[in-house]
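Here is the structure we will look at.
All protein chains but one are shown in place.
Here is chain A:
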Amino acid sequence: MEVIRSQKRTPSNDTVSNPKIPLYLTAPPMEVRLEEFELFAVDRLRVLKGVSDGLARGRNPKEMDDLVDTLWKEHMRDPDASVMLNKDIISHFVLRLVYCRSDELKKWFLSMETALFRHRFRLQNFEAQRAIVGEFGLPYKAVTGAELEGLKERLGQVVRSLGQISPTVEAVYYKVPFEEVPDLVASRRVLIQKGYAFVAGSQLVSLVVTQFRSHISKALILTNRKWTTTIQEREKDRLTPIVEALSTSYLGPDYSQSTEYAEISLMDIDQVAKSSFPLCMRHLFEKVREDHHLKHGGRMQLGLFLKGVGLKLDDALAFWRAEFTKKVGSERFDKEYAYSIRHNYGKEGKRTDYTPYACQKIILSAPGAGDHHGCPYRHFSEDNLRAALGRMGLSSRGMEGVMDQVRNKHYQLACTMTFEAVYGTSCDAGINHPNQYFEESQKILKSKTPPAPV
């Protein structure tokens, strides 16, 4: 791909045989105008951000299909099909440069591009889908004849277990090593026998998404290498500033460094928990005080949140120690728990300064027996959630609005509504991070209290 200044673009003539969704296997030999370099990337980034938002709000697959369709038409469409395809390809490769530069950026880009691909694939008709599967060169054989007959009953059981009342089995099934379709295995959407999964034609999505993801993941590593060894330096007056600006503008603050609104001390913590913590953290906090213990998932979620809120390492150690020693004793605390608290603050091991979890991550977590982490709007039963909201001071009318959002699986909107009800003000940005909830809350409370007398 060559970036050039304001010259007439040479039309690409290899779009005729390309499938509707490019696989981004190699950077095409096109020329790109410098303005387009940035503009195309910004438009694609809008699509990816929209995908990210949709996932965070817990949209189901059909809703995501519609969302992707809308986003793509809004930002990436062009009356000329070949222009549209070029923009698709160019913007993807530009964003690879932007997002290859750190693990966290890579992870985000990989997740969003994979989700985008998945839903664009689902929107295609069966023929187009089979063509794309062919592009990947996957060697799977269709199951036919006697073998298919022998499996029919159990395949029917799978179909019924997925909510279809009649056990009609599809015409085409592919026999695929189970390792190749991890998401179908994980959700028990396929029959597995002697190491092979029997994937229905309509489930092809899973197969290709795994391939796509794996390919992009490897590509990002190579891109990063090229970037750090040659491109970054060579382009320092031209592309590099654009690339660097693109990544910071869209991910939002990560709350790893506390701001002026977020500095709490051990003395204030109980009061501040009651007044400014979002429900998920309130619950964890109450449980620590009550049980003098938390399992690992809870320690991570609450511990990192407290770090983001401005609790210093020494205060954090004192807090956890004060609670845990009531149950496990001082020696065990030092041996088993102190290390990982210091680890969270980047003082041990890899010395990574871990960032507090955003709502998306918390919603997707899977609390099990004895756990209290996760998102209460998702993981609590209705009764328990109502009780918890009542303790936060919500009226029964306010609660109905929140429960409505929960029923529609809009967990972050539910939390936002709770925020609005508690503080009597609107929150247009919407809550997407517990530390954001805390900071917004503190802003409001501090603006209401008069300054201390001198």
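A few points about this structure:
Keep this in mind: contacts are C-beta pairs under 8 Å (C-beta built on N, C-alpha and C of every residue); 3 or more make two chains touch, one makes a residue touch a chain; residues count from 1.
To be clear about the criterion, contacts and distances are computed from a predicted model.
Chosen from "Sodium/hydrogen exchanger", "DNA primase", "GOLD domain-containing protein" or "Proteasome subunit beta", the protein name that UniProt gives for the omitted chain reads "DNA primase". In the complete complex, the hidden chain is touched by one of A:K73, A:K194, A:R397 or A:K448, namely A:K194.
One of A:G54, A:P367 or A:P434 touches the chain omitted from the figure, and that residue is A:P367. Touching the chain that is not shown, out of A:A146, A:A186 or A:M267: A:A186 (per the contact rule at the top). From the set A:N125, A:S381, A:S396 or A:S447, the residue in touch with the chain omitted from the display is A:S381, counting the whole complex.
Within the entire complex, the positions of chain A that touch the omitted partner chain are 154, 157-158, 160-165, 167, 178-179, 182-183, 185-188, 191-196, 225, 296, 335, 366-372, 376, 379-381, 383-384.
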